[in-house]
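With one protein chain held back, the other chains of the complex are shown just where they sit.
Read from first to last, the chains carry the letters A, B and C; within each, the first residue is number 1.
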Amino acid sequence: MVTAVKETTVVRNDLDSALLVRAYRVMLLARATEDKLASLYRAGMIKGGVFLGKGQEALSTASSIFLQKGDIFGPLIRDQAGRLAFGDTVLDTFRTYLGSAKGPMRGRDGNIHRGRPREGYYAMISHLGALVPVVAGGLYARRLRGETGVVGVTSIGDGGTSTGAFHEGINLAAVEHLPLVVVIANNQYAYSTPNSRQFACADLLDKAAGYGIAGFKCDGTDPVASLETLQLAVQAAREGNGPQMVVATLLRLVGHGEHDDAGYVDAALRQANVGRDCLEVGATQLIGSDLATAEEIAAWTKEAQAEVEAALNIAQREKGPDPADEDWRAISTERLVDGHHDLEDE
Amino acid sequence: MVTAVKETTVVRNDLDSALLVRAYRVMLLARATEDKLASLYRAGMIKGGVFLGKGQEALSTASSIFLQKGDIFGPLIRDQAGRLAFGDTVLDTFRTYLGSAKGPMRGRDGNIHRGRPREGYYAMISHLGALVPVVAGGLYARRLRGETGVVGVTSIGDGGTSTGAFHEGINLAAVEHLPLVVVIANNQYAYSTPNSRQFACADLLDKAAGYGIAGFKCDGTDPVASLETLQLAVQAAREGNGPQMVVATLLRLVGHGEHDDAGYVDAALRQANVGRDCLEVGATQLIGSDLATAEEIAAWTKEAQAEVEAALNIAQREKGPDPADEDWRAISTERLVDGHHDLEDE
Amino acid sequence: MSVTYLEAIRAAQEKALTDDPRVFIYGQDVGAFGGAFKATKNLAAEFPGRVMDAPLSEDAIVGLAVGAAIEGARPIVEMQFADFSTVGFNQIVNQAATLYYRTEIPCPIVVRLPSGGTLGAGPFHSQSMEAVYAHYPGLVVMTPATVEDAYSMMLEAVAIDDPVIFCEHKLLYYHLKADKLPDTAQPVGKARIARAGRDATVVTYSAMLHESLQAAEDLVEDGWQIEVIDLRTVKPLDTDTILASVARTGRLLVVGEAWPWGGVNAEVISRVATEGFGLLDAAPMRLNARDTPVPYHPDLWAAHRPTASVIAARLRQLLTQ
Partner (left out) sequence: MSVTYLEAIRAAQEKALTDDPRVFIYGQDVGAFGGAFKATKNLAAEFPGRVMDAPLSEDAIVGLAVGAAIEGARPIVEMQFADFSTVGFNQIVNQAATLYYRTEIPCPIVVRLPSGGTLGAGPFHSQSMEAVYAHYPGLVVMTPATVEDAYSMMLEAVAIDDPVIFCEHKLLYYHLKADKLPDTAQPVGKARIARAGRDATVVTYSAMLHESLQAAEDLVEDGWQIEVIDLRTVKPLDTDTILASVARTGRLLVVGEAWPWGGVNAEVISRVATEGFGLLDAAPMRLNARDTPVPYHPDLWAAHRPTASVIAARLRQLLTQ
């Protein structure tokens, strides 16, 4: 059982530079995608809520970028970037928000509730914390089948740490010594609720010892720090050291959803380190390390925006599901469908 | 926020000797009551299960003996002793097991599911962990009413620490800075499940820091240590230092219920310190401190047994509830009772 | 001046806080933020210390309410969405609902459930859980369909000594309006004849009342007079009012937004069939949502739940049977 708490520092050379660039371009793509979602929302073109991860792209990208084919990723609300890094596409993002029948959820579920579970990309339900034991269960089954070296990553917010599901899930993963990495994005608020009304521990990482698992913390506004930390955590899990908890500090730079102006966020936090935009931090890091020029970054941004436009163009032309074609059944075993559909004959 | 972890040592003089004697006599009474319950069970005179706290009397007594009128006590399965120390009676114990209409549960609920909530003595439901937020809620209401200096104590087992309810309840109590003492009786097993399949932390007390609350640990087989520890914890809560977690190590010296021979318990544990009988430890302590002689203890034991016999005699003569007299309603507002009782006219 | 369904709920909570010092509100984001739907707007400022943000812990929130109720308080807890009450489920059905029966201590808590489907809300922000709670002994389940009822029933929910599951329909929050808050109210537990009729009885509740009223209106041109009953509370269920209506009309359609298996509709039909069999001139009918999770896409959603036109069509069937 590993219980050491490692505070990582920026050791830029540990990461290969191609990875840094790749991560940064995922962040850019996520930001461009979400900017577009925000304007679609404002234009009334998306039904239901839009929940963005602006400011959390670095951490989210880091969460999944070290995963390999066969690994499991269970993203949450603010993980547009991590989703893309794991193989989700901008097209499927728009398809899901717009309810395209061609999207992975076929109009049945929307927005952030998407995934392709068969590809290790789990689809969250809304209930916070509920995904933790599910990812643990995926890992459990893999191990039972004799697969080794598999890792599962899931993320959660400061608010989500207060759920019973989070507690039970991590504890179970610890007992089973599963290769699960839980990334806690401490963005200071759960909807409008500040950390002071959410937990009383000095540091969320203090929870790791209570589960007997390893803990890491990092500055979630810093792409390099986030990448380095997650690299260590994923590696530790892959090497058989059991669950790993990563606590990252940052701020969500948008509302809880696009309907929310986040007026409750303390202005001092916005000004503080925690309120930095990870995209700006990342740009400085890339330029400072001679991995990119400002012009290159501007070009990448344009490329990302173009990719987003192209995907949106496709998604917008796709049809939603046709209710008349739906078979309206919630189970797969056709002979066991309860034959009592009151709306059937209308 | 207090996060210090205090390991208590035996400082006998801190406790007044009358208290020690009183505690010991409660332990004796609890043991005598439970011995009788066990034989009633074996004789087939109790319907349903019998769940005893043999070996846990010292800790349980310590849990409630420092509480005052107006405090709240939310006992769990193994708290016969703590119940008695808080004001429950042997008579009500038997009444509840035997289903007497005069008992506090009037035959509607049985065995350990008893209480007198209006007197601060809460009645557990079976779902483990579920009582933690309820006791917190009682304290919350008291504070809202302006009452100060109130303390609430509740207890839970090693198994119960794995429940979401435990986690949510303690965390909420910590956020609200409530005067709640949670006593974790780590008796090494949850039913047949050993600690190794229950948690992976090095010590359950490692959880305290994760909630930002104070922690204490003690040898639950040692009456003096248990009393000293709980005295500190209750006092700290009363003084406004927020929730206190006490982790005590011990072994249940009976089966999970009387139907269970506890064959799964590791023989080495039975032989170890953790397997000591707290009544024997207490006797040695009392005699060694010149607070009692062996003869006195034998006389107290007899007295306890006599009290138990007398109570049983009364309870056995009392009637159970008469189904014909029951009003069969689950809410108090008569006009809102749903008037559809299918069994009504039989 | 007009007042919305949501404002009525807010006003009732404000009045309860004003009139009774034992009342407090506890729930996620209900404090300074005023709640996800603003049902507690400004209340935290008006009543310092009595309208508090809770941690993201539905089980503990309800547990806290039960403990506070034991000590004589009258907590109102808000679930952010009805759907999330599943993680506070145990405290509701096993702790709150059994307290009075077991201990004779009543449990005066109100659990507010923002319920029902809205556009694009999807499987986990659309559920109607009234039937699940009504199945359990020990709970009162209110399902107000009007601004007036939202107000007066919330006051009553706080006033009565038993746990109340208060199912407010999100679709009504902003759009449903009344001229003013009511001064008087029908007693809780009694259904209301929302529209008198002669030819058939529609029994319904919550948002489906409005679809049903629309359907009844649509049938006027064909000469049909449809009676529409708003249940108001689904537990207790006012069987007498339903039976009296069916005695007049001889025909019954029950309409609800929840899933079909064993919900309010099944209970209503079962009561009429068992207690008022002779009153029926034709087989009773029911309309529920379909037996799948509530879909996200607006077109699927529209086909998932009953609407006025579906109700009207079904009524025509019923009337010509």
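Note that in this section contacts are C-beta pairs under 8 Å (C-beta built on N, C-alpha and C of every residue); 3 or more make two chains touch, one makes a residue touch a chain.
Every value quoted in this text rests on a predicted model; they were computed, and no experiment measured them.
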- Name every displayed chain that the left-out chain is in contact with. A, B, C
- Among B:S192, B:Q271, B:T293 or B:N313, choose the residue that contacts the chain missing from this document, as touch is defined above. B:S192
- Any idea which of A:I77, A:V90, A:I112 or A:L139 touches the chain not displayed? A:L139
- Where does subunit C touch the missing chain, residue by residue? 59, 83, 86-87, 89-90, 93-94, 97-98, 101-102, 123-124, 131-132, 134-138, 235, 237, 258-259, 261-267, 269-270, 272-275, 277-278, 280, 282-286, 290-293
- Task: By the contact definition given up top, give the residues of subunit A that touch the hidden chain.
- Result: 104-105, 108-109, 113, 115-118, 122-123, 125-127, 130-142, 144-145, 164-165, 168-169, 171-172, 175, 329-333, 335-340
- Go through subunit B and note every residue touching the omitted chain. 46-49, 99, 105, 107-111, 113, 125-128, 159-160, 162-165, 190-193, 197-199, 264, 320-324, 326, 328-330, 338, 340-343, 346
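Convention: only the chains that are shown with their structure count from here on.
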- Message: Can you tell me which chain lies farthest from subunit C, using the average of the Cα atoms as each chain's centre?
- Response: B
- The distance between the C-alpha centres of subunit A and subunit B, rounded to whole Å, is 43
- Could you tell me the distance, in whole angstrom, between the mean C-alpha positions of subunit A and subunit C? 35
- Note on the structure: Residues in subunit C with touches to at least two other chains are numbered 54-55, 57, 59, 87
- Query: What residues in subunit A touch two or more of the other chains?
  - Reply: 162-165, 197-199
